[in-house]
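Entry: subunit A
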Amino acid sequence: MLSVDNLVVRYGAVSAVRDLSLKVGRGELVALLGPNGAGKSSTINALTGLVTPASGRIVLDGQDISRVRTEDRIRAGLTSTPEGRHIFANLTVGENLRLGAAIRRDPKGVHQDIERFLALFPVLSERYGQAAGTLSGGEQQMLAIARSLMSRPKLLLLDEPSLGLAPKIVVQIFDFIGELKAEGLTLLVVEQNARQALRFADRVYVVSAGTLRHSGPPSSLADEHGLFNLYIGG
Partner candidate 1 sequence: MDYALQQLLNALAFGAEYSLVALGLAVVFSIMGLVNFAHGEIIGVSAYSVFLAAALGMTSPIVAVLLAVAAAALAAIAFERVAFRPVRYAPTTTGLLTAFGVSIVVQNLFMLLISPKPQSVSILNGLNQMWFFGPFAVSSLQVMELIVSGLTILALVLFLNRSTLGLAIRAASRDFATVRLMGIKANRVIATAFAISGALAGIAAVFIIARRGSVSPDLGFSLVLKAFVACVIGGFGSLAGAAAGGMLLGFIEVGLLVALPQEYGGFKDALTYVIIVALLVYRPEGLLGQRVELGDKEI
Partner candidate 2 sequence: MSQAIEETASAPAAVAQPRAALTRSLIGGLVTSLPVLVVGLLILNFAPTYYTYLALGAFVNLIVVVGLQVFMGNSNIANLGHSAFVGLGAYGVAILSTPLAMKKLSIPHAPFGFATLQLDPVSSALIALIAVGIVAAVSGKVISRLSGVAATIVSLALLIIVHSVFLNWTDLFKGNQAFFGIPKVVGLPWMMVFSVVVIVLARLFKDSRWGLQLRASAQSPQASAALGIDAKKLRLMSWVLSALICGLAGILYAYFAGTISPKLFYFQMIFNTLAMLILGGMATVTGAVTGVIVLSVGLEFIRSIESGVTIAGIQLPQLLGLSGVALGVVIVLCMAFRPSGISGRYELDELLSRFFRRNAK
């Protein structure tokens, strides 16, 4: 579904991502792991088009989208839940969800989807008319993911869904991610929290200092004990 070839992202003279290649197959959940500053978020931003890569190719469903604008990539079925959630704090929960569906032209379907997510996350239903900024961190993350799903994407990029959340909440979030996978959604999850990310992952890429260090099934990480410790830690 998604294939990235020789991606390079530079900020001025600094290379954040060097020659990175990866693939995500239909229905797969792929985890992209690595320590802080490894270039994970830069990769995601290059995929969504918020930063322009210095070189490399990004192909979605056989279509080269490397030079396509962010807006049009979303319309092509690729959506991202950004790091730090970035919910619209001054808008209500309901308005956030409606904006998530901005590209859709089926009001009925949108309405049904909103109902579905409210049923799934009762807390969002309780706070439907409230400013989203008043939600707790975990609730904001639920809202951010739900908002991304409102566009009915083919591929969802999740950037650090566990960031700044309590362990119990992180488990809940990943349970939900597992359900999404079971429903057939294709996911690329970027994480520092390897244990959670590996629960549902089909394949794993490990990056550090902008370079791909390892790729393989999750079990390969457990085998190569040193690698796990070196790049990810306990």
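Note that in this section contacts are C-beta pairs under 8 Å (C-beta built on N, C-alpha and C of every residue); 3 or more make two chains touch, one makes a residue touch a chain; residues count from 1.
On the choice of candidates, all candidates are chains of the complex that A comes from, given by their letters.
The structure presented is a predicted model; accordingly, all values stated were derived computationally and were not measured.
Given the candidates 1 or 2, tell me which one touches subunit A in this complex.
So the chain touching subunit A in this assembly is 1.
Could you pull out which subunit A residues touch candidate 1 in their complex?
48, 50, 69-71, 74-75, 79-80, 82, 84-91, 95, 98-100, 102-103, 133, 137, 140, 147, 151, 163-164
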